[in-house]
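Heads up, one of the protein chains got dropped from this complex, but the rest are sitting where they should.
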Amino acid sequence: MGNTFGRLFRVTTFGESHGIGVGAVVDGCPPRMELSEKDIQPQLNRRRPGQSDLTTPRDEKDSVTILAGTEKGKTLGTPIALLVRNADQRPEDYGEVTDIPRPSHADFTYMQKYGIHASSGGGRSSARETIGRVAAGAIAEKFLKEKFGIEIVAWVRAAGPVDAGDLSTGSFTRSDVDRTPVRCPDLKIAEKMTALIKETRDRKDSVGGIVTCICRNVPPGWGEPVFDKLEAMLAHAMLSIPATKGFEIGSGFSGTTMNGSAHNDPFVLKGKKLGTATNRSGGVQGGISNGEPIVFNVAFKPPATIGLPQKTCDKAGRETVLEAKGRHDPCVVPRAVPIVESMAALVLADLALLQASRG
Amino acid sequence: MGNTFGRLFRVTTFGESHGIGVGAVVDGCPPRMELSEKDIQPQLNRRRPGQSDLTTPRDEKDSVTILAGTEKGKTLGTPIALLVRNADQRPEDYGEVTDIPRPSHADFTYMQKYGIHASSGGGRSSARETIGRVAAGAIAEKFLKEKFGIEIVAWVRAAGPVDAGDLSTGSFTRSDVDRTPVRCPDLKIAEKMTALIKETRDRKDSVGGIVTCICRNVPPGWGEPVFDKLEAMLAHAMLSIPATKGFEIGSGFSGTTMNGSAHNDPFVLKGKKLGTATNRSGGVQGGISNGEPIVFNVAFKPPATIGLPQKTCDKAGRETVLEAKGRHDPCVVPRAVPIVESMAALVLADLALLQASRG
Amino acid sequence: MGNTFGRLFRVTTFGESHGIGVGAVVDGCPPRMELSEKDIQPQLNRRRPGQSDLTTPRDEKDSVTILAGTEKGKTLGTPIALLVRNADQRPEDYGEVTDIPRPSHADFTYMQKYGIHASSGGGRSSARETIGRVAAGAIAEKFLKEKFGIEIVAWVRAAGPVDAGDLSTGSFTRSDVDRTPVRCPDLKIAEKMTALIKETRDRKDSVGGIVTCICRNVPPGWGEPVFDKLEAMLAHAMLSIPATKGFEIGSGFSGTTMNGSAHNDPFVLKGKKLGTATNRSGGVQGGISNGEPIVFNVAFKPPATIGLPQKTCDKAGRETVLEAKGRHDPCVVPRAVPIVESMAALVLADLALLQASRG
Partner (left out) sequence: MGNTFGRLFRVTTFGESHGIGVGAVVDGCPPRMELSEKDIQPQLNRRRPGQSDLTTPRDEKDSVTILAGTEKGKTLGTPIALLVRNADQRPEDYGEVTDIPRPSHADFTYMQKYGIHASSGGGRSSARETIGRVAAGAIAEKFLKEKFGIEIVAWVRAAGPVDAGDLSTGSFTRSDVDRTPVRCPDLKIAEKMTALIKETRDRKDSVGGIVTCICRNVPPGWGEPVFDKLEAMLAHAMLSIPATKGFEIGSGFSGTTMNGSAHNDPFVLKGKKLGTATNRSGGVQGGISNGEPIVFNVAFKPPATIGLPQKTCDKAGRETVLEAKGRHDPCVVPRAVPIVESMAALVLADLALLQASRG
C-alpha cells in the first residue's frame, strides 16, 4: 500500500534501489497529448546524482523508456508505463546484511513494518524511488503547461543557515534556477551556499535546507474542500518526499505571529478579474485556488548518511560505532528541486481533472 | 468530492453552517467497541465556541446524536452516523447575499469553484464543518486508546509572537492543557497569551498561533511508504483544517539548519527494545513510526474575520470598505486543539487498520 | 467498509432497520441543480412496502429529509445528506435475540464477520438499507436526465417461472410499468404474475424473479477500461442489491450458445451517426457505451423469510424447526424495480463525471 498517488491523474511507482529498475505507471493522462522520452528525460537529468561536485559522485544514467501508453508519439489515454533500469544491480547472492540499523534511516522501521528489508542500499526507501515520481511529474507538467499554461518553478531557498529569504515575487525561470548547481537564483547567496556545502562535505557531514516552489497561472477553483484542500494535497505530496520535515504555504509559520488586519489579502481589480493585492494566502483560500501564484516551502533535514563515525546501537542493543563507507550527498536540496516540482505537478494535474469532472 | 478522509477507518462529513445540521458517517470502526454519545460529547465541548471570553461568545450547544451503527451501547461494525443540529438555522428566504467577498475567506473561491455559495455564514467553509471531524475523531481516539494505549495530547505552543517553545518533552495530559482557557500548559506563558488575545480582541483584530501535538505509544511499523508516509498523512490531515498554513514534524524547519551529525537520532536500548536517544525524527523514519512519540506543529493564520474596517473590492471590482458585524474569535488556536487531536486520531486509526491488514 | 459506492458521484449509506433511521450522504453531485425532497420521495414511495397486497403489509412512510447540501432548492456542490427516520424503532432493552440463524439470511455470516449482530430485524442487511440507495439514485437520475436526457426504466420480466421474455425493444415508460402493482408492462403476463404471487403468498412461501432495466440516451464513450468497464460497474452495482444472484447484459447467458456471425452487431447509419442494427452487445463494447440503449437483467432469488416451517439448526448445531412470524414479501421483484433503476443511475452518474474529467 501507499505506492499510488492521485485520484484521476494517478501514478503508481515501483522499484528498489538495487533491483532491475525503478519506474511508474501513470493512469489518467488525457489522450492525444504528444509525449516521448524526450519530454521526461530532462527532469530526470536534473534529479540525477553526479551533476556537479556538490552532489554524490555516483553517475547514474537514469535513462527512461516508455513501455506502454503511447503510439506514434501520442498518448492513447491508456496507462503510461515508465521504466528506468538500475545500472547498479546487485546479484542475488549479495550478502551485505548489517546488524547496525543506520540512525535516522528507514532500516529499523522497514524491518519493524515488514519483517524483511532489501539487503543493500535503501531498497524502496532509497532516493532512487523518486525517479518514478519525477518521470510521472514530467508528464503531468506537460499536460498542465499545454492545457492551462501553468508554470512550476522551484529553487533552493536555504542551505543550512544560509537563507535567501522570500524570492517568490521574482519571476525566476528554471534556467535562472539552473545557473548554479546549488539551484538558488540569488547568485550571491548561491555562492555562500556552495561554500557551505563544500565545507560540510569536507567535514564528512551533511546539512539540510529549504526548497521554495511557485506555481503560476493556476486557474481559480481548483482544490476539493473539505479534506482535499489544495494545500492539504500539496502538504501530503511534499511530506511524502524522502527527508522532508515540514511544509508551509503563503505566510506559513511566520504568518502565525501576524494580526489579521495585516495578514488578510485585500481584493483588487487585476485587468478584468478580481485578484488580491498581497498573497499571504499563497494562492489558496478555503482550500481552493484563487488565481494568484501558489507559493510554498518544503523543509529538508540534513541527510542521515554521513562519513563521520556515529555512536549508536546494533540490533541486539549493543553500543557500537557506525562508519558509513562511500560518498553521499552532503545536501539534497539542489537535487530535490525537480522532485518538488514533480509532486506539485502531480497534485495540480489531479485537481485539474477533478475540477473538469464537474462539467 | 473531498468530504471523505481515510482508507479503512473512513469519515465522510456533511453540513453547512446554517442548514439543519452538520455531521459525519464513520465507516470502518471495528465492531464490539463500547460507544455512546458520552464518548463523543467531551471533545465537541472542547471545540465549541463560547467556552471562555477568549473565544466567540456565540453559545452553540453542539449536542451529538448517534443515528446508526451502534446497538445497546456497542458498535456493530456498520457505519456510525453522527448528527449535530444547528441551533442557528436560517429560513429559506434568508437574503443576506453580499457583493463583497470577504478578504482571505472562502467566499470568492467557492463562487469560482461552484458558481454558487451558501448565502449566510461560511456554508461548508465555516468552522462548524470541523464538528464532524471532532465527533469522528473521538471515536478513532477511543479505538486507539483501548486497543493500543495511544494517547494524543495537543496544546497551544504559540499565540501570535508569544511562543512557549518546545514543550514536547513534558508529560502533559489534557487536563494539564485545559487548566487555562488558552490551553497552553506552561501557565506563565498562558497568562501572556491570554493578555495578548484579550488585547487583540479589544483592538477588533485577530492573531494566529501554533498548536503542538504529541501522540504517545504509537507502535512501530505504522505508515505506508511511499506516498502515504505517516508524516504525509498527518500533513494532509492538518492542512485540511481551516486556517492552517503549515506543518512540521520533529525538528521541522529548524532542523534544516542543522548538520546530520547533530540531527541524527542514535539508537539506544530502552528496556528490551531499541529506541532513539533523541527524537528529531519526531517518531517517524522513512515514513514509518519507530515507536518514539510522534510530535508535530501546526501553524494557524490569524482569523480572516475582524471587526476593523478593511479596504477591498466588491465582486464588480469597485473599491469599498468592509466592516464585519458581530463578534468572532480573535484567535482560533485554543479551540483548534481538539481538532488537531481529532485529525491525528483519524490518521492513526486508519494506519492501524492498514497495518493490521498485513495479518 | 463497503458502505460507499462510486468514485466521483459517490454515495455513502448508513442505518440499521430498527435504529433511529437510515440515510445517505451523496458527495460529488454537481452544484446549481434544483433539488428538493419532492425529487426524491417518488422513488422512495415506489420502493416502499405496503404499496399493494402483493407486498408486505407493513406501511412504512419513508419520508426523506435533506439535512445538508442544498440551499433555496439548489445543490451547493457540497455533500447532500439524506435521512429517513425509522417508524419502527426498538427500545434499547429490546431482547429478541434468537439462537436460530435464519437459513439463507445474513444472521450467521454477520455474526461470523463482526462477532455481533443487530438484535432485531436484519440490521444493516435488512431491505431497509436500500432506502439510502434509492434516495441517492433519485438525485443521480435527475442529474442524468437534465444534463444528458438519459431515461432509466426497469420492470419485472419474470416472477418465478412466469417470464414475459425480452421486452427491451418496447418503449415502455415508468408509468407503463406502474400500471400494475407487479410492474410488468405486458399486462397479460402481469396478470399471471399477480396470480402466481398471490398463490405463493397464500402458501406462506416465496418466489424469485428477474428485473430488466434499460438506460436510453447514454452518450457513447462512457465506461473505464480495463477493470471499470461499464458492464463491470453495473454488475457490481446490481449484485450489491440484497437477494440478487445474477446479472447479464445484452445477449447475456443466451448469447453463449450463438455463433459470432449471428451475434455481432453490424454498424449502420442512424441519422448522421453510426449505430448498430442489432443490440446484442447491450449498448456496451469493450467496456464503453456505444450510444445504443444499455439493457441488462438482474436475477433475484426467492426471499429467504417464509411462513412455512423450516428444518434447520440452532447456533449450537441442534436440529430444530424455524417458524417465522409476521408477514413478509412473497416476491421482492416489483419493489426491486426502483432499486435497480437507482443503482443504474449511480453507476452512470459516476461514469459521466469520470468521462467529463477528460476535459
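To keep things simple, chains are lettered A, B and C as they appear, and every chain counts its residues starting from 1.
As a working rule, a residue touches a chain if its C-beta (ideal position, glycine included) is under 8 Å from a C-beta of that chain, and two chains touch if they have at least 3 such contacts.
If you're wondering where the values come from, they're calculated on a predicted model, not measured in any experiment.
Touch with the chain that is not drawn comes from one residue among C:Thr70, C:Ser206 or C:Ser342, which is C:Ser206. Of the candidate positions A:Gly77, A:Pro181 or A:Gly317, contact with the unshown chain belongs to A:Gly77.
Even with one chain removed from view, chain B keeps its contact list with that chain: residues 7-8, 30-31, 77-78, 147, 225, 353-354, 356-359. Residue-level contact of chain A with the missing chain is found at 1-4, 8, 10, 12-16, 19-23, 25, 27-28, 31-32, 65-69, 71-81, 83, 92, 113-119, 123-124.
Mapped onto chain C, the footprint of the missing chain covers residues 1-5, 7, 13, 101, 103-106, 108-110, 112-113, 124-125, 129, 158, 160-161, 200, 205-210, 220-229, 231-240, 242, 244-253, 255-261, 263-269, 272, 274, 276, 280-282, 284-291, 297, 299-306, 308, 310-313, 315, 317, 354-355, 357.
By our rule, only the chains that are shown with their structure count from here on.
Across the assembly, the mean Cα position most removed from that of chain A is the one of C. Distance between chain centres (mean CA atoms), chain A to chain B: 26 Å.
For chain B, residues touching at least two other chains, in rising order: 1-4, 13, 113, 124.
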